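A single protein chain has been omitted; all remaining protein chains appear in their positions.
The block that comes next holds subunit A.
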Amino acid sequence: MDNHEEVIRADRLDLTFQTNDGPVHALRDVNLTIDKGDFVSFIGPSGCGKTTFLRCIAALETPTGGMLSVNGMTADEARRARAYGYVFQAAGLYPWRTIAGNIRLPLEIMGFSRDEQVRRVNDVLQLVDLEGFGGKYPWQLSGGMQQRASIARALSFDADILLMDEPFGALDEIVRDHLNEQLLALWARTGKTIGFVTHSIPEAVYLSTRIVVMSPRPGRITDVIESPLPRERPLDIRESPEFIEIAHRVREGLRAGHGDV
């Protein structure tokens, strides 16, 4: 665990939304660094700012205070340099495009050649285990498969950072387990830096190298847990004492954050 290369750095980040009912402190004094190859989960109750923080990293929101750098640039510069792939909460596939057509969208925009587009689409379809489904339309696929296609789209142009906003939130637990396993395998193969928003404790503990526990009003970080689990994790690691201990600590952190409201 030497040779940390810092990819994302937040320094005393603040984001206040002005609403009709007065200012809402979505983020207050958020400090965090994420190193290359980390798998960092953000967990907390609704309103804790976990999605807002991810959106700040993606420059989909603009902080009102503090400093945020991504790949050594400002977040917006990084966005324009296509530093990250973003997986939205809903799969957000376009019904008039085939699965391959949806995955191709970033490649078309970025001006890849036809051959390169075909090659990359096939590569990522394989990566998310959807070979042979490129010609189907989204409605012909199950929810889990749609979400995998959406991940493939975010991977297609091979950005080093993958930002995922509760990508499996709407799926049932069995599908979710399966996708979590696949996501870890994908992470191991690609070595990407992943930011992952979730409200599931087991999911956060199973996936992450670091778990960031957040709490609402104002949205802030209450605990950052370094996972002692090995990078390679079979599903049954979730019954190990280490796993249960981390899950316990996350739950405590969430409870503490809730107590002072």
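Rule of thumb we're sticking to: contacts are C-beta pairs under 8 Å (C-beta built on N, C-alpha and C of every residue); 3 or more make two chains touch, one makes a residue touch a chain; residues count from 1.
By our rule, contacts and distances are computed from a predicted model.
Participant: Name the absent chain as its UniProt record does, using one of the following: "Glutamyl-tRNA(Gln) amidotransferase subunit A", "ABC transporter permease", "Acyl-CoA synthetase FdrA" or "Competence protein ComFA".
Facilitator: "ABC transporter permease"
Participant: Among A:95, A:191 or A:241, which one touches the chain that has been omitted from the display?
Facilitator: A:95
Participant: Pick from A:9, A:25, A:79 or A:178: which residue touches the chain that isn't shown?
Facilitator: Reading the full complex, the residue touching the unseen chain is A:79.
Participant: Who touches the missing chain here, A:37, A:63, A:138 or A:253?
Facilitator: Only one of A:37, A:63, A:138 or A:253 touches the chain omitted from view, namely A:138.
Participant: Contacts of subunit A with the missing chain: which residues?
Facilitator: Those residues of subunit A that touch the unshown chain are 58, 60, 79-82, 84-86, 88, 92-97, 105-106, 108-110, 137-139, 157.
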